[in-house]
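Only a single protein chain was left out; the remaining protein chains are all shown in position.
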Amino acid sequence: MNPTSTQTTENFEFLFYPKVVSGQCALENLPTELAGNDAQKPLVITSQAVARNGLTKILVKAFYDSAVVIGAIYDPVLDYAGISQAQQAARLFSERGCDAIIALGGGPVVALAKAVNVLVSERQATLQPYYNGTPIAGPLKPLIVVPSGASDGQEAMPAMTVDNRAIASESLYPGVFVLDGRVTIGDSPSCVAESGAIALAQAFTALTMEAPNPMIDALAHPSLDLLARYLLPAVRRPKDKAAGLAVANAAVLASAACANSGTGSVFVLGEALAAATGVSLGKCLGILLPFAIGALRQSSRPVRDALCLAVAGLEGFAAIPAQERPNKGLEMAAALARELKVALPASLQALRVQHHLLDPVAQAAAQKSAGRFTAAECRAILGRAWEANA
Amino acid sequence: MNTSRYPEIKPGQKWIKRFYLAIMLWTVGKAIPVAAKVDKEVKKEIDKLPNNFTLRLMVLPERAFPPFFYAKMLPAFVADKGLLPYGLQMILHKDKEGKLHYQGADPRGKKFDLSMAFKSLEAAMMVFTFRESSPTGYAHDRFVVEGYLPNATIFMRVLDIVQVYLLPKLIARLAVKRYPSWSEMSPLKKHINRIIIYVRAFTF
Amino acid sequence: MKTIAGSNNRILEINLSTQQFHESAIDPRDRELYLGGKGLGLKLLYDRMTPGVDPLGEHNMLALCTGVLMATGAPCSGRFEAVTKSPLTGIMATASCGGPFGMALKTSGWDGLILTGKAAAPTYLVIDSQGVQFKAADGIWGQDTEAAQEKLLEEGKGAIVIGQAGENLVRFANIRSGHRFLGRGGMGAVLGAKSLKGIVAKGGEVRIAPIHKERFSKINKRLGRSINRNPVTSGSFRYYGTNANVHLSNAAGILPVRNFTGGSHGEAHKVSGETMAEQFKTTWDTCKPCLIKCGHRGTINGQSRPIPEYETVGLLGTNLEIFDPVVISEWNELCGQYGMDTITLGGTLAWAMEATEKGLIQTDLKFGSPQGVSEMIARIALGQGIGQDLAMGSRWASKKYGGEDFAMHVKGLELPAYDPRGAVGQGLAYATANRGGCHLSAYVLALEAFFGMADPYALRWKPYMVKFFEDVYAAVNSLHICHFTAFAVELEPLLIKLSPTFVVKILNQNLSPLALNLMDLSFWPELWHAILGKRYIPYLSMLKFRKAGERVHVLERYMNTREGISKKDDTLPRRLLTEGRRCDSEQHTVPLEPMLEKYYKIRGYDADGIPTPRTLQKLGIAVK
Partner (left out) sequence: MLLPSFYDFCCRVRTLSGINALEQIPMQLGRMHASHPMIVSDKGVGAAGLIDKVIQALGDGLKIGAVYDQVPVDSDYKVVDDAAKVYRRNGCDAIIAIGGGSVIDTAKGVNIVASLGGDTLLAYEGFGAVKHPLRPLVVVPTTAGTGSEMTLVAVIADPDRKIKMLFPSYFLLPDLAVIDPRMTLTLPDFLTASTAMDAMTHACEAYFCLEKNPLSDSFALRAIQLISQNLLNVVKTPGDLHGRLALANASAMAGIAFSNSMVGMVHNLGHTVGALCHVPHGVAMSIFLPYGLEYNLGKSADVIGELLFPLAGPEAFHATPKKERPAKVIAHLRQMNEALHAATQGKHPRCLKEITGRDGAQLVPRTLLPVIAEAIMLDGARLTNPEEFLPADALPVLERAWEGMPLGH
């Protein structure tokens, strides 16, 4: 870590809003968490995949011997959060007289839950006003997230992406995250690897941002540390409860850290690529990350020791000579990202991304980055990722 | 969309676990007053509690099941076991003379100076199957304390000792932080007390 | 006039950038393996194109191929095929058309032509037996298809042209020839990007004669007879056009209503073929030569107009909750002038209407009201305002504005007017069709929903049925002969004709291969063999013919996987997977997953939907 003088010269701001409950029979805390928010009847929103894996049954079991009645389990969500399903769920919510929302799953499920929450709390028929920039008044109904193995990195952020459009608002923070090994197991190696890649990208972004912020570091540190320990085992054995739980924890923390640090270059690039090709964000990031890190190593931008500390751990960090730490940190991070190759395609070419798309993607990313980096830089990274030579 | 595809779900009951916990609570409840008589350590702790003091150990949610007016029809020996009507409860009362009594599981018309509530059935199971010692349970927020915290710590100390008496060493080790050594409790005394407690707890 | 026996096997390769052309011959082996038409076109591009090129760039190629049957006088054989990489879907697109251009091209002595490069200025091509002349198209650039075509036809017997839509790179612009269209996949935009307004072929320079004349004419007559015997080809289609399907679909609950939320509608009869036939006093207006004569014209508001096809009625009509045949035919005409695919346009408009309703975009479009539709069609064709976005198709638009779950497309190609929730086999066919949401890849729903020859909801043998018809139709498109002859060819042979429907149905549910083998397909291969003078071995040659179809289909699939297609793309609009129809009390959805896995197995694809090397090698496709 840097000498404090540089760490505290500038002002910083920090917020880690959601409460995290993680571990053995964490699910059984749900009734108490609901009661703590004065709620008795939650609407559960989840995806077909989750339901198919029988996780909804586990959730229901967790409510046994409690005063809670589950308003409904709305489970037709696929891989997309859209207004039409949000409207249906909102209708269920009001018909059953629910007073809280539980999102069982990750990515689109959480986004949808947030959308439903806005619809029912703000009494709106559509999200149109918010697309047009109307702020969400809030406070919204209590929202509890029970993440599954798959995450898109937006769960713990004060934002939602519904119908491919992002809406940001303080009131979109979920109140509680309940992580339980029975639920956080992954479907397949690739699905774990994808959420791992996203978490990795976010934690990396947080730990390498220019303006140092001890609290964001403190938040991103355990995330990256957990990933370094558990990601590979989780990818190898997706049904391993302990590893799965650890990765899910890392994902939540990374996402929360990213909410403070802002999305970094690699993330913007990945999103642009995913949008253009229809390949999932996780795959894109998994491929891009090593090359993005490589690009950072070549650039002269200073990198803080926090990164090295997080990925190397106390012992490892102490063993590395002081001046080598920043570089070593990047190296190890890149190595960690490269390990995902066991479950993800090695290059964009292997993914059969059409070559003529790379230029427009690079431009789109550069445009979205608001001048933080140029199209040329993006194109260079994409080019290397396409042929997969670092 | 026809909403019948997404029915309302009323969660059920885990009967076996309820039954197990009911027995445990009942046993502990009966054992503590006896222990308070035979073991000076326990006595010392109990004395720290103010007189005319009612405390309870329970499992949330506290609710009548089946509702009260049915419960009234149930024979007392069912009700007192805390099996059915009032959720799972163990009520102890320290009277004016400072004697401790077990008062079954019926909270009606009682006012509690201290009540410790397990957040959920599973949380109670964690502790009462000794997967978590009571301090760990406390650290993991398995139960919430209502009332004056120092009294709670006293009560938990009492629980520890009583567990040492009730359980074979192998299990008791898991239940307490540090198993009492020679200095604190001589094996002979321990075994004698243990027998007394068992006999008196289950006879009258 | 020079007479050519069999087929003249000459391909004309044109480079628009360099304004040069050269001739190349068709490898006899390719002719054996890929028959002609679609199959040959795909093979030619497979040999010449590299994956990952920009569909609107100069490296994209467009092949126009005729089949062996063309110009031999075989019934319903006046069709040619176009193959290219589609700007709408980003993968291979094939389209078939019955316009006069095919005949003209073939009788100018060419079996097909391949376009590549990009002209510097607007151009049109004149083709004769000698080759190509490149002519400046300044005069006709910007004109609608009808005017432009008239101008071109002064120089030849058959032409293809694009309209303003094609010039403005509307991703679903089509190519016109006569009154028929190369409809789907946005081939118009490909020509537009090459700034090629049209091609005219002189025609009438050579005559094509089959090698085994008498055998050919014998089969010809027999086929003709069974076409005239079949109730569809000689009945409903002949007198009411494809529109006759409206009643059938409505009854089966597979008619798209209100962007695929309905399934059937009380007012559907207003737009059925029967109604239109008597309301508009329809007469025939068909491809040549044709026996079925499904194409019709009628006098609407005093002027003679083409009667919209079923797909047009379904997607520009019922799917927008519009039941006025007059406005539908107006829009149909409009699309014809601009040169736009009515199916994709309809699907996109439906999406726009629902998106407006759900507050995702602001337009004045509304379900059930014709207000502003024709204006929107114009804005799309001319790329004005939000029309620019809709001109990219519903996939692109929904990516930008949201509403992907009700954008009714597969692989970017909008669904035709059959709702697979009432015929799950068709659902699988949509998901696996090579060019995207396409009903002509395997028309299983005819058995499921129309003829009652298969249970619409039984899953067991659907993958097999889909594969069977995919192979057959791929082969049919390579002959090349009209799809609708299938009704006659497949259903007229004695065996199937005599066996009662319920038996066929039971067979299809339990042992589909048996049921489908009752259909004797020998007409098609026999014609092909007769023309090329090859020896026809009963049954075996038919199997070889089906094998060729399989080869064509798998080749196209393989080319698509090189463009990034995999299992993730073999899916259906989320609405079909999660929501039930309003007309259906059991709220059926399409159980795609199980069918898909089985389908991959029998197709010889791996779990991710990529053809395995073994499969390719078995079919004699060289891996690249």
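As written, the chains take the letters A, B and C, and residue 1 is the first residue of each chain.
Here is the rule we use: contacts are C-beta pairs under 8 Å (C-beta built on N, C-alpha and C of every residue); 3 or more make two chains touch, one makes a residue touch a chain.
Note that the structure is a prediction, hence the values are computed from the model and not measured.
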In the full complex, displayed partners of the excluded chain: A, B
Full-complex contact with the absent chain, from A:G36, A:G97, A:P302 or A:P360: A:G36
Absent-chain contact - pick from A:G23, A:G97 or A:G262: A:G23
Touch with the omitted chain, as defined above, among A:A246, A:L307, A:A337 or A:A375: A:A246
Which of A:E194, A:D225 or A:E377 contacts the chain that the document leaves out: A:D225
Residue numbers in subunit B that touch the chain omitted from display: 45, 48, 117, 135-136, 138-141, 144-150, 152-154, 156-157, 176-178, 184
Subunit A residues touching the omitted chain (full complex): 1, 3-5, 7-26, 29, 35-38, 139, 170, 214-215, 217-219, 221-222, 225-226, 229-230, 242, 245-246, 249, 253, 313-315, 317-319, 322
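Keep this in mind: only the chains that are shown with their structure count from here on.
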Chain contact graph, described as a line, ring, star, complete graph or other shape: complete
Reference subunit C; chain at largest CA-centroid distance: B
Which of B-C and A-C has more C-beta pairs touching across its chains: A-C
Distance from subunit C to subunit A - Cα centre to Cα centre, in angstrom: 43
Cα-centroid distance, subunit B relative to subunit C, in whole angstrom: 76
Residues of subunit C touching at least two other chains: 579
Overlap residues in subunit A, where contacts from two or more other chains coincide: none
Subunit A-facing residues of subunit B, complex: 1, 3, 6-14, 17-18, 59-61, 63, 119-123, 126, 131, 140-141
Residues of subunit C that touch subunit A when the two form their complex: 51-54, 57, 90, 354, 358-360, 398-406, 561-566, 568-569, 574, 577-579
Parts of subunit A lying in touch with subunit B, wherever the complex brings them together: 23-25, 28-29, 31-32, 35, 60-75, 88, 91-92, 95-96
